[in-house]
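Below is one structure, written out as C-alpha coordinates; comments come after it.
The other protein chains are all here in position, but one chain of the complex has been omitted.
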Amino acid sequence: MKPAPFRMYAPHTVAQAVATLAALEAEGQHAKVLAGGQSLVPVLAMRLAEPGHLVDINGVAGLDAIDVSSAGVRVGALVRHAELLRHAEANRVQPLLSQALNLVAHATIRNRGTTVGSLAHADPSGEMTAVLVLTGGSVTAVSVRGEREIPAAEFFVGPLESSLAADELALSAFFPAAPAGAGTAFVEMARRHGDYALSGVGAVVIPGPSRDEGAPTISVSCGFLSVSETPLVLDLSDAWAAGEDSVMAVVRAAIDPQDDIHASADYRRHITGILAVRAIREALARVREEQAA
Amino acid sequence: MTTSVTPGTAVPGETRRVVELTVNGVHRSAEVDVRRTLADFLRHDLALTGTHVGCEHGVCGACTVLLDGLPVRSCLLFAATVSGHSITTIEGLGQLQPDGTTKVSPVQQAFRDCHALQCGFCTPGMLTTITAGLAENPHPTAQQAVDMISGNLCRCTGYQNIVEAVLRAAELMENPDAPLPDEGFTADEHAKGDA
Partner (left out) sequence: MGQRYFGEPIRRTEDIRLTTGQGHYLDDIGAGQPVLEAAFLRSPHANARIRSIDIADALDVEGVRAIYLYEDLAGPVAEPLPVLIPHPALTAPRTPYALAKDRVHHVGQAVAMVVAENRYLAEDAAERIVVDYEVLPAVASLDMARAAERHAHDDVPDNISAHLLQTVGDLDAGFAKATHTLEFDLHVERSASTPLEGKGVYAKWDADDSSLRVYSSTQASTSVRAAIAAKLEIPLLKVEVIAPDVGGGFGVKIAHPWPEEIMVPFAAIRLGQPVKWAEDRREHFISASHERGQDHHVRVGFDDNGVVTALDVLFYHDNGAFTPYGIINPIITSTQLLGPYKPGAYRVDFYSMYTNTVQVTPYRGAGRPQGVFVMERTMDKIAQALGRDRAEVRAANFIQPDEFPYDQGLIFQDGRPLIYDSGNYPHQLTMLKDMIGWDSMGERRADAASRGKLLGVGMACYVEGTGVGPYEGAHVHIQTDGTVDVATGLTSQGQGHQTMLAQITADELGVPFEKIRVVTGDTRRFGYAVGTFASRTAVMSGSAVALAARAAKAKALRVAANALECNENDLEIVDGVVQMKGAPDTKIDLGTVAVLSNPLRYAFDKAAQAATQFQGVDDFDKPPVAEDDEPGLEGKDYYSPPRSTFASGMHAAVVEIDPETFDIHIDKYYVVHDCGRLVNPMIVAGQVHGGVAQGIGGALYEKMEYDEDGQLQNASFMDFLMPYVTEIPQKELGQLELGHQETPSPLNPIGVKGAGEAGVIPVSALIASAIEDAVGFPVDSMPISPNDLYRLHERFAAGELPHVERYAASPSAATRARRGAATRTKKSADTSS
(Lines give C-alpha, C1' and ligand atoms only; values in the text may rest on other atoms or scores of the structure.)
Protein backbone atom coordinates (compact mmCIF):
# COMPACT_ATOMS: atom_id res chain seq x y z
CA MET A 1 0.00 0.00 0.00
CA LYS A 2 2.36 2.69 -1.25
CA PRO A 3 1.54 5.76 -3.34
CA ALA A 4 2.39 5.71 -7.03
CA PRO A 5 5.17 8.10 -8.05
CA PHE A 6 4.48 11.83 -8.29
CA ARG A 7 6.39 15.05 -8.41
CA MET A 8 6.11 17.31 -5.42
CA TYR A 9 6.07 21.10 -5.48
CA ALA A 10 6.79 23.17 -2.41
CA PRO A 11 5.70 26.78 -2.95
CA HIS A 12 6.33 29.30 -0.19
CA THR A 13 3.78 31.89 -1.23
CA VAL A 14 0.23 31.81 -2.43
CA ALA A 15 1.41 33.43 -5.65
CA GLN A 16 3.87 30.61 -6.25
CA ALA A 17 1.27 28.04 -5.39
CA VAL A 18 -1.30 29.29 -7.86
CA ALA A 19 1.34 29.89 -10.52
CA THR A 20 2.45 26.30 -10.10
CA LEU A 21 -1.13 25.05 -10.32
CA ALA A 22 -1.67 27.16 -13.41
CA ALA A 23 1.48 25.92 -15.08
CA LEU A 24 0.53 22.31 -14.46
CA GLU A 25 -2.99 22.95 -15.68
CA ALA A 26 -1.60 24.53 -18.83
CA GLU A 27 0.46 21.40 -19.45
CA GLY A 28 -2.64 19.28 -19.00
CA GLN A 29 -1.19 17.61 -15.91
CA HIS A 30 -3.25 16.02 -13.17
CA ALA A 31 -2.25 17.92 -10.03
CA LYS A 32 -3.61 17.92 -6.49
CA VAL A 33 -3.19 20.31 -3.62
CA LEU A 34 -1.78 18.60 -0.53
CA ALA A 35 -2.95 20.15 2.72
CA GLY A 36 -3.23 17.94 5.82
CA GLY A 37 -3.24 14.85 3.66
CA GLN A 38 -5.67 13.06 5.95
CA SER A 39 -8.05 12.36 3.10
CA LEU A 40 -5.66 12.52 0.18
CA VAL A 41 -2.85 10.26 1.42
CA PRO A 42 -5.06 7.21 2.14
CA VAL A 43 -6.42 7.53 -1.39
CA LEU A 44 -2.90 7.72 -2.78
CA ALA A 45 -1.69 4.82 -0.62
CA MET A 46 -4.44 2.59 -1.94
CA ARG A 47 -3.68 3.84 -5.43
CA LEU A 48 -7.31 4.81 -5.89
CA ALA A 49 -5.92 8.00 -7.41
CA GLU A 50 -2.54 8.55 -9.01
CA PRO A 51 -2.09 12.28 -9.59
CA GLY A 52 1.31 12.90 -11.13
CA HIS A 53 1.83 16.15 -9.22
CA LEU A 54 1.23 17.27 -5.64
CA VAL A 55 1.39 20.91 -4.70
CA ASP A 56 2.23 20.84 -1.01
CA ILE A 57 0.88 24.00 0.60
CA ASN A 58 2.18 23.22 4.09
CA GLY A 59 5.11 25.58 3.58
CA VAL A 60 3.02 28.45 2.24
CA ALA A 61 3.17 31.49 4.49
CA GLY A 62 0.09 33.23 5.79
CA LEU A 63 -2.48 30.47 5.48
CA ASP A 64 -2.73 29.57 9.14
CA ALA A 65 -4.77 32.43 10.52
CA ILE A 66 -8.10 32.27 12.31
CA ASP A 67 -9.71 35.72 12.13
CA VAL A 68 -12.68 36.29 14.36
CA SER A 69 -14.97 39.28 14.07
CA SER A 70 -18.54 39.91 15.10
CA ALA A 71 -19.50 38.96 11.56
CA GLY A 72 -18.00 35.51 11.79
CA VAL A 73 -14.90 33.37 11.64
CA ARG A 74 -12.46 33.26 8.75
CA VAL A 75 -10.33 30.14 8.67
CA GLY A 76 -7.14 29.95 6.61
CA ALA A 77 -6.29 26.98 4.44
CA LEU A 78 -3.67 25.61 6.83
CA VAL A 79 -5.71 25.86 10.01
CA ARG A 80 -5.90 22.37 11.43
CA HIS A 81 -9.24 21.10 12.76
CA ALA A 82 -7.70 20.92 16.23
CA GLU A 83 -6.63 24.58 16.21
CA LEU A 84 -10.08 25.74 15.27
CA LEU A 85 -11.62 23.45 17.86
CA ARG A 86 -9.43 24.94 20.58
CA HIS A 87 -10.09 28.53 19.53
CA ALA A 88 -12.40 29.81 22.26
CA GLU A 89 -13.23 33.09 20.59
CA ALA A 90 -14.16 31.46 17.29
CA ASN A 91 -16.41 29.04 19.07
CA ARG A 92 -18.10 31.73 21.05
CA VAL A 93 -18.99 33.53 17.83
CA GLN A 94 -20.06 30.34 16.06
CA PRO A 95 -20.59 27.42 18.51
CA LEU A 96 -21.44 25.03 15.67
CA LEU A 97 -17.75 24.94 14.82
CA SER A 98 -16.68 23.07 17.93
CA GLN A 99 -19.93 21.15 18.18
CA ALA A 100 -19.22 19.68 14.77
CA LEU A 101 -15.43 19.53 14.97
CA ASN A 102 -15.64 17.32 18.04
CA LEU A 103 -17.28 14.76 15.79
CA VAL A 104 -14.70 14.98 12.99
CA ALA A 105 -12.54 11.85 13.10
CA HIS A 106 -10.20 11.42 16.08
CA ALA A 107 -8.05 13.98 17.83
CA THR A 108 -4.89 12.76 16.11
CA ILE A 109 -6.42 13.20 12.65
CA ARG A 110 -7.65 16.62 13.68
CA ASN A 111 -4.11 17.63 14.58
CA ARG A 112 -3.19 17.44 10.93
CA GLY A 113 -6.36 17.62 8.84
CA THR A 114 -7.42 21.10 7.81
CA THR A 115 -10.92 22.46 7.96
CA VAL A 116 -10.59 24.07 4.55
CA GLY A 117 -9.21 20.81 3.18
CA SER A 118 -12.26 18.98 4.37
CA LEU A 119 -14.44 21.52 2.55
CA ALA A 120 -12.33 21.23 -0.62
CA HIS A 121 -12.62 17.46 -0.33
CA ALA A 122 -16.42 17.99 -0.52
CA ASP A 123 -17.30 14.72 1.14
CA PRO A 124 -21.03 14.92 1.94
CA SER A 125 -20.20 12.91 5.06
CA GLY A 126 -17.83 15.60 6.30
CA GLU A 127 -19.26 17.50 9.23
CA MET A 128 -17.73 20.82 8.20
CA THR A 129 -19.41 20.76 4.81
CA ALA A 130 -22.77 20.71 6.58
CA VAL A 131 -21.69 23.49 8.91
CA LEU A 132 -20.58 25.69 6.01
CA VAL A 133 -23.91 25.28 4.28
CA LEU A 134 -25.99 25.56 7.44
CA THR A 135 -24.28 28.79 8.50
CA GLY A 136 -24.49 30.20 4.98
CA GLY A 137 -20.72 30.55 4.78
CA SER A 138 -18.40 30.75 1.84
CA VAL A 139 -15.03 29.71 0.50
CA THR A 140 -12.53 32.13 -0.92
CA ALA A 141 -10.65 30.67 -3.86
CA VAL A 142 -7.62 32.02 -5.60
CA SER A 143 -5.93 31.33 -8.90
CA VAL A 144 -3.73 33.26 -11.31
CA ARG A 145 -6.98 34.78 -12.54
CA GLY A 146 -7.61 36.33 -9.13
CA GLU A 147 -9.65 35.72 -6.04
CA ARG A 148 -13.31 34.86 -5.86
CA GLU A 149 -15.72 34.15 -3.07
CA ILE A 150 -17.89 31.09 -3.56
CA PRO A 151 -21.06 30.92 -1.44
CA ALA A 152 -21.59 27.58 0.29
CA ALA A 153 -24.63 26.82 -1.78
CA GLU A 154 -22.54 26.96 -4.94
CA PHE A 155 -19.42 25.39 -3.54
CA PHE A 156 -20.56 21.77 -3.34
CA VAL A 157 -21.33 20.32 -6.73
CA GLY A 158 -21.49 16.58 -6.09
CA PRO A 159 -20.05 13.90 -3.88
CA LEU A 160 -16.32 14.63 -3.57
CA GLU A 161 -16.72 17.44 -6.07
CA SER A 162 -16.46 21.15 -5.36
CA SER A 163 -16.72 24.07 -7.73
CA LEU A 164 -13.02 24.83 -7.32
CA ALA A 165 -11.29 24.85 -10.68
CA ALA A 166 -8.33 22.52 -11.11
CA ASP A 167 -5.89 25.38 -10.81
CA GLU A 168 -7.63 27.06 -7.89
CA LEU A 169 -6.52 27.04 -4.31
CA ALA A 170 -9.04 27.41 -1.50
CA LEU A 171 -7.53 30.23 0.47
CA SER A 172 -9.91 30.38 3.38
CA ALA A 173 -13.42 29.63 4.49
CA PHE A 174 -15.78 32.00 6.21
CA PHE A 175 -18.34 30.84 8.77
CA PRO A 176 -20.79 33.63 9.66
CA ALA A 177 -21.48 34.22 13.35
CA ALA A 178 -24.48 32.60 14.96
CA PRO A 179 -27.34 35.10 15.14
CA ALA A 180 -27.87 36.73 18.50
CA GLY A 181 -29.92 34.57 20.84
CA ALA A 182 -29.62 31.56 18.59
CA GLY A 183 -29.10 28.05 19.90
CA THR A 184 -27.13 25.49 17.95
CA ALA A 185 -26.46 21.78 18.19
CA PHE A 186 -24.84 19.06 16.17
CA VAL A 187 -25.77 15.40 16.60
CA GLU A 188 -24.85 12.36 14.59
CA MET A 189 -24.84 8.62 14.63
CA ALA A 190 -21.77 6.66 13.55
CA ARG A 191 -21.06 2.93 13.70
CA ARG A 192 -18.00 3.53 15.84
CA HIS A 193 -17.15 6.64 17.75
CA GLY A 194 -15.13 8.89 15.40
CA ASP A 195 -16.26 7.22 12.17
CA TYR A 196 -17.87 9.11 9.36
CA ALA A 197 -21.51 9.49 10.38
CA LEU A 198 -24.32 7.30 9.06
CA SER A 199 -26.29 10.47 9.36
CA GLY A 200 -25.75 13.77 11.09
CA VAL A 201 -27.73 16.90 11.71
CA GLY A 202 -26.73 20.40 12.72
CA ALA A 203 -29.45 22.70 13.97
CA VAL A 204 -29.77 26.45 14.39
CA VAL A 205 -32.80 27.77 16.20
CA ILE A 206 -33.52 31.44 16.58
CA PRO A 207 -36.30 32.37 18.97
CA GLY A 208 -38.34 34.84 17.12
CA PRO A 209 -39.84 38.04 17.02
CA SER A 210 -42.95 36.58 15.46
CA ARG A 211 -42.73 36.18 11.73
CA ASP A 212 -46.37 37.00 11.26
CA GLU A 213 -48.49 38.85 13.76
CA GLY A 214 -49.74 36.69 16.58
CA ALA A 215 -48.04 33.68 18.05
CA PRO A 216 -44.29 34.02 18.63
CA THR A 217 -42.40 31.74 16.32
CA ILE A 218 -38.96 30.33 16.20
CA SER A 219 -36.88 29.94 13.15
CA VAL A 220 -35.44 26.45 12.82
CA SER A 221 -32.98 25.31 10.21
CA CYS A 222 -31.01 22.12 9.95
CA GLY A 223 -28.01 21.02 7.93
CA PHE A 224 -27.59 17.34 7.06
CA LEU A 225 -24.70 15.10 6.24
CA SER A 226 -24.38 11.65 4.73
CA VAL A 227 -27.93 11.73 3.40
CA SER A 228 -27.59 13.58 0.11
CA GLU A 229 -25.07 14.08 -2.67
CA THR A 230 -24.13 17.49 -1.41
CA PRO A 231 -24.70 18.89 2.06
CA LEU A 232 -28.31 19.90 2.47
CA VAL A 233 -30.04 22.61 4.50
CA LEU A 234 -33.73 22.70 5.31
CA ASP A 235 -35.82 25.43 6.86
CA LEU A 236 -37.92 23.53 9.37
CA SER A 237 -39.61 26.47 11.10
CA ASP A 238 -43.08 25.56 9.90
CA ALA A 239 -42.56 21.87 10.45
CA TRP A 240 -41.37 22.49 13.99
CA ALA A 241 -44.38 24.67 14.67
CA ALA A 242 -46.52 21.74 13.55
CA GLY A 243 -44.78 19.31 15.86
CA GLU A 244 -41.97 16.79 16.00
CA ASP A 245 -43.75 14.27 13.79
CA SER A 246 -44.02 16.86 11.14
CA VAL A 247 -40.30 17.63 11.37
CA MET A 248 -39.54 13.95 10.90
CA ALA A 249 -41.88 13.69 7.95
CA VAL A 250 -40.51 16.76 6.21
CA VAL A 251 -36.92 15.69 6.76
CA ARG A 252 -37.49 12.15 5.58
CA ALA A 253 -39.19 13.38 2.45
CA ALA A 254 -36.49 15.90 1.62
CA ILE A 255 -33.35 13.83 1.96
CA ASP A 256 -32.01 11.35 -0.52
CA PRO A 257 -29.82 8.85 1.31
CA GLN A 258 -28.11 5.93 -0.40
CA ASP A 259 -27.56 2.31 0.59
CA ASP A 260 -24.07 1.32 1.51
CA ILE A 261 -22.49 -1.45 3.54
CA HIS A 262 -22.94 0.46 6.77
CA ALA A 263 -26.60 1.37 6.49
CA SER A 264 -29.54 1.15 4.16
CA ALA A 265 -31.15 4.24 2.68
CA ASP A 266 -34.28 3.33 4.63
CA TYR A 267 -32.57 3.26 7.93
CA ARG A 268 -30.70 6.48 7.22
CA ARG A 269 -34.01 8.12 6.39
CA HIS A 270 -35.49 6.81 9.62
CA ILE A 271 -32.72 7.98 11.93
CA THR A 272 -32.24 11.31 10.21
CA GLY A 273 -35.78 12.26 11.17
CA ILE A 274 -35.04 11.37 14.76
CA LEU A 275 -31.66 13.06 14.80
CA ALA A 276 -33.21 16.24 13.41
CA VAL A 277 -35.70 16.36 16.26
CA ARG A 278 -32.95 15.67 18.79
CA ALA A 279 -30.70 18.34 17.34
CA ILE A 280 -33.49 20.89 17.44
CA ARG A 281 -34.39 19.96 21.02
CA GLU A 282 -30.79 20.29 22.05
CA ALA A 283 -30.41 23.65 20.31
CA LEU A 284 -33.56 24.89 22.01
CA ALA A 285 -32.25 23.73 25.37
CA ARG A 286 -29.18 25.88 24.70
CA VAL A 287 -31.38 28.87 23.98
CA ARG A 288 -33.14 28.34 27.27
CA GLU A 289 -29.83 27.97 29.10
CA GLU A 290 -28.67 31.21 27.54
CA GLN A 291 -31.87 32.95 28.50
CA ALA A 292 -31.66 31.60 32.03
CA ALA A 293 -28.05 32.72 32.37
CA MET B 1 -16.04 39.58 -7.32
CA THR B 2 -12.53 39.16 -8.59
CA THR B 3 -9.46 40.83 -7.18
CA SER B 4 -6.03 40.43 -8.59
CA VAL B 5 -3.18 38.55 -6.96
CA THR B 6 0.47 39.35 -7.07
CA PRO B 7 1.82 37.30 -9.93
CA GLY B 8 4.27 34.63 -8.82
CA THR B 9 6.39 32.08 -10.54
CA ALA B 10 5.77 28.40 -10.61
CA VAL B 11 8.11 26.34 -8.45
CA PRO B 12 9.88 23.30 -9.86
CA GLY B 13 8.70 19.81 -9.04
CA GLU B 14 10.93 17.23 -7.44
CA THR B 15 10.89 13.47 -7.12
CA ARG B 16 13.54 13.44 -4.45
CA ARG B 17 14.24 15.93 -1.74
CA VAL B 18 16.66 16.42 1.13
CA VAL B 19 14.80 16.44 4.43
CA GLU B 20 16.16 17.83 7.65
CA LEU B 21 14.44 16.69 10.80
CA THR B 22 15.05 16.58 14.48
CA VAL B 23 14.18 13.07 15.57
CA ASN B 24 14.18 12.36 19.30
CA GLY B 25 16.36 15.38 19.78
CA VAL B 26 18.90 14.34 17.17
CA HIS B 27 19.30 16.20 13.91
CA ARG B 28 18.86 13.89 10.93
CA SER B 29 19.24 14.67 7.29
CA ALA B 30 18.61 12.43 4.33
CA GLU B 31 17.60 12.52 0.71
CA VAL B 32 14.33 10.74 0.17
CA ASP B 33 11.76 10.02 -2.48
CA VAL B 34 9.03 12.60 -2.10
CA ARG B 35 6.49 9.80 -1.89
CA ARG B 36 8.22 8.17 1.09
CA THR B 37 5.91 8.32 4.09
CA LEU B 38 7.28 9.57 7.37
CA ALA B 39 6.59 6.11 8.82
CA ASP B 40 8.73 4.40 6.19
CA PHE B 41 11.41 7.06 6.50
CA LEU B 42 11.68 6.58 10.26
CA ARG B 43 11.52 2.81 10.09
CA HIS B 44 13.52 1.93 7.05
CA ASP B 45 15.84 4.87 6.47
CA LEU B 46 16.59 5.78 10.08
CA ALA B 47 16.06 2.20 11.36
CA LEU B 48 13.81 3.53 14.12
CA THR B 49 11.52 0.53 13.95
CA GLY B 50 9.74 1.24 17.22
CA THR B 51 7.07 3.07 15.22
CA HIS B 52 4.73 0.46 13.73
CA VAL B 53 2.60 0.37 10.67
CA GLY B 54 -0.74 -1.41 10.98
CA CYS B 55 -2.89 -0.07 8.16
CA GLU B 56 -1.21 2.70 6.18
CA HIS B 57 -4.51 4.46 5.82
CA GLY B 58 -4.77 6.43 9.00
CA VAL B 59 -7.17 4.34 11.04
CA CYS B 60 -5.22 2.17 13.45
CA GLY B 61 -2.92 4.70 15.07
CA ALA B 62 0.04 2.31 15.51
CA CYS B 63 2.21 4.72 13.53
CA THR B 64 1.40 7.73 15.70
CA VAL B 65 4.42 9.93 16.44
CA LEU B 66 4.66 13.41 17.91
CA LEU B 67 5.16 16.20 15.41
CA ASP B 68 6.31 19.24 17.34
CA GLY B 69 4.75 17.60 20.38
CA LEU B 70 1.38 16.79 18.85
CA PRO B 71 0.31 13.26 17.88
CA VAL B 72 -0.03 12.65 14.14
CA ARG B 73 -0.25 9.60 11.91
CA SER B 74 3.17 9.08 10.37
CA CYS B 75 1.65 6.90 7.63
CA LEU B 76 -0.34 9.88 6.37
CA LEU B 77 2.58 12.28 6.17
CA PHE B 78 5.32 12.43 3.60
CA ALA B 79 8.74 12.81 5.13
CA ALA B 80 9.36 15.61 2.63
CA THR B 81 6.40 17.58 3.99
CA VAL B 82 7.64 17.73 7.56
CA SER B 83 11.20 18.81 6.83
CA GLY B 84 12.30 21.33 9.43
CA HIS B 85 10.09 19.94 12.16
CA SER B 86 10.74 17.89 15.23
CA ILE B 87 9.58 14.32 15.67
CA THR B 88 9.35 12.17 18.78
CA THR B 89 8.95 8.41 18.47
CA ILE B 90 8.64 5.70 21.09
CA GLU B 91 12.43 5.46 21.12
CA GLY B 92 12.55 9.04 22.32
CA LEU B 93 10.07 8.88 25.18
CA GLY B 94 12.55 7.88 27.86
CA GLN B 95 14.44 10.48 29.81
CA LEU B 96 18.18 10.59 29.44
CA GLN B 97 19.86 10.44 32.86
CA PRO B 98 23.09 12.21 33.86
CA ASP B 99 24.87 8.86 33.88
CA GLY B 100 24.03 8.31 30.23
CA THR B 101 21.36 5.70 30.80
CA THR B 102 17.78 6.22 29.78
CA LYS B 103 14.98 6.09 32.30
CA VAL B 104 11.62 5.01 31.00
CA SER B 105 8.92 7.63 31.14
CA PRO B 106 5.96 7.36 33.53
CA VAL B 107 3.76 6.28 30.62
CA GLN B 108 6.15 3.51 29.64
CA GLN B 109 6.45 2.42 33.25
CA ALA B 110 2.68 2.45 33.65
CA PHE B 111 2.30 0.18 30.63
CA ARG B 112 4.59 -2.36 32.29
CA ASP B 113 2.90 -2.03 35.66
CA CYS B 114 -0.60 -2.48 34.30
CA HIS B 115 -0.01 -5.13 31.62
CA ALA B 116 -1.22 -2.61 29.09
CA LEU B 117 0.29 -4.45 26.15
CA GLN B 118 0.19 -7.95 24.83
CA CYS B 119 1.67 -8.23 21.34
CA GLY B 120 2.99 -4.68 21.62
CA PHE B 121 2.12 -3.72 18.08
CA CYS B 122 -0.24 -0.89 18.97
CA THR B 123 1.98 0.18 21.85
CA PRO B 124 4.15 2.84 20.13
CA GLY B 125 1.06 4.73 18.98
CA MET B 126 -0.59 4.39 22.36
CA LEU B 127 2.48 5.60 24.23
CA THR B 128 3.03 8.66 22.05
CA THR B 129 -0.65 9.56 22.10
CA ILE B 130 -0.89 9.24 25.87
CA THR B 131 2.34 11.15 26.41
CA ALA B 132 0.88 14.10 24.54
CA GLY B 133 -2.52 13.62 26.17
CA LEU B 134 -1.12 13.75 29.69
CA ALA B 135 0.99 16.75 28.85
CA GLU B 136 -2.25 18.54 28.02
CA ASN B 137 -4.30 17.02 30.83
CA PRO B 138 -2.16 15.61 33.65
CA HIS B 139 -5.14 14.59 35.80
CA PRO B 140 -7.57 12.78 33.54
CA THR B 141 -10.74 11.15 34.77
CA ALA B 142 -11.38 7.57 33.65
CA GLN B 143 -13.65 8.90 30.89
CA GLN B 144 -10.95 11.32 29.75
CA ALA B 145 -8.47 8.45 29.75
CA VAL B 146 -10.83 6.56 27.46
CA ASP B 147 -11.18 9.58 25.18
CA MET B 148 -7.42 10.01 25.07
CA ILE B 149 -6.88 6.66 23.36
CA SER B 150 -10.12 6.63 21.39
CA GLY B 151 -8.41 6.96 18.02
CA ASN B 152 -6.05 4.01 18.41
CA LEU B 153 -6.87 0.39 17.67
CA CYS B 154 -5.65 -2.46 19.81
CA ARG B 155 -6.62 -6.02 18.94
CA CYS B 156 -5.18 -7.68 22.04
CA THR B 157 -6.10 -5.97 25.28
CA GLY B 158 -9.71 -4.88 24.93
CA TYR B 159 -8.14 -1.56 26.02
CA GLN B 160 -8.89 -2.39 29.69
CA ASN B 161 -5.36 -2.15 30.97
CA ILE B 162 -4.43 0.66 28.61
CA VAL B 163 -7.05 2.88 30.16
CA GLU B 164 -5.78 1.81 33.56
CA ALA B 165 -2.24 2.65 32.46
CA VAL B 166 -3.27 6.18 31.49
CA LEU B 167 -4.49 6.71 35.02
CA ARG B 168 -1.45 4.97 36.47
CA ALA B 169 0.89 7.15 34.41
CA ALA B 170 -0.84 10.25 35.74
CA GLU B 171 -0.32 8.86 39.23
CA LEU B 172 3.36 8.12 38.57
CA MET B 173 3.89 11.64 37.28
CA GLU B 174 2.77 12.88 40.70
CA ASN B 175 4.36 10.16 42.77
CA PRO B 176 7.01 7.96 41.15
CA ASP B 177 6.79 5.54 44.08
CA ALA B 178 3.05 4.90 43.95
CA PRO B 179 2.47 1.22 44.81
CA LEU B 180 1.82 -1.31 42.05
CA PRO B 181 -1.84 -1.89 41.26
CA ASP B 182 -3.48 -5.30 41.79
CA GLU B 183 -3.99 -7.15 38.56
CA GLY B 184 -6.20 -10.10 37.85
CA PHE B 185 -9.74 -10.95 38.77
CA THR B 186 -12.11 -8.98 40.93
CA ALA B 187 -13.91 -12.07 42.21
CA ASP B 188 -11.88 -15.21 42.80
CA GLU B 189 -13.25 -18.48 44.09
CA HIS B 190 -11.83 -21.92 44.31
CA ALA B 191 -14.55 -24.40 43.62
CA LYS B 192 -14.24 -28.10 44.06
CA GLY B 193 -14.25 -29.80 40.74
CA ASP B 194 -14.76 -33.42 41.64
CA ALA B 195 -12.10 -34.72 39.41
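When the chains are written out, they are named A and B in that same order, and each has its own residue count from 1.
Please note the rule applied: a residue touches a chain if its C-beta (ideal position, glycine included) is under 8 Å from a C-beta of that chain, and two chains touch if they have at least 3 such contacts.
In this text the structure is predicted, and so the values were computed from the model without any measurement.
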Please give every residue of chain B in contact with the chain that is not shown. 33, 35-36, 43-57, 59-60, 62, 89-91, 93-94, 102, 104, 108, 111-113, 115, 117-124, 127, 142-143, 145-146, 149-164, 167, 180, 182-195
Residue-wise, where is chain A in contact with the chain that is not depicted? 1-5, 42, 46-47, 189, 191-195, 198, 261-264, 267, 270-271, 274-275
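As a working rule, only the chains that are shown with their structure count from here on.
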Please report how many Å separate the Cα centroid of chain A from that of chain B, as a whole number. 29
Enumerate the contact residues on chain A facing chain B in the complex. 1-20, 22-24, 34, 37-38, 41-42, 44-46, 53-54, 56, 58, 82, 105-109, 111-112, 142, 144-149, 193-194
Can you tell me which positions in chain B touch chain A when the two form their complex? 1-15, 17, 33-35, 37, 40, 56-58, 61, 64, 67, 70-73, 75-78, 80-81, 129, 150-152
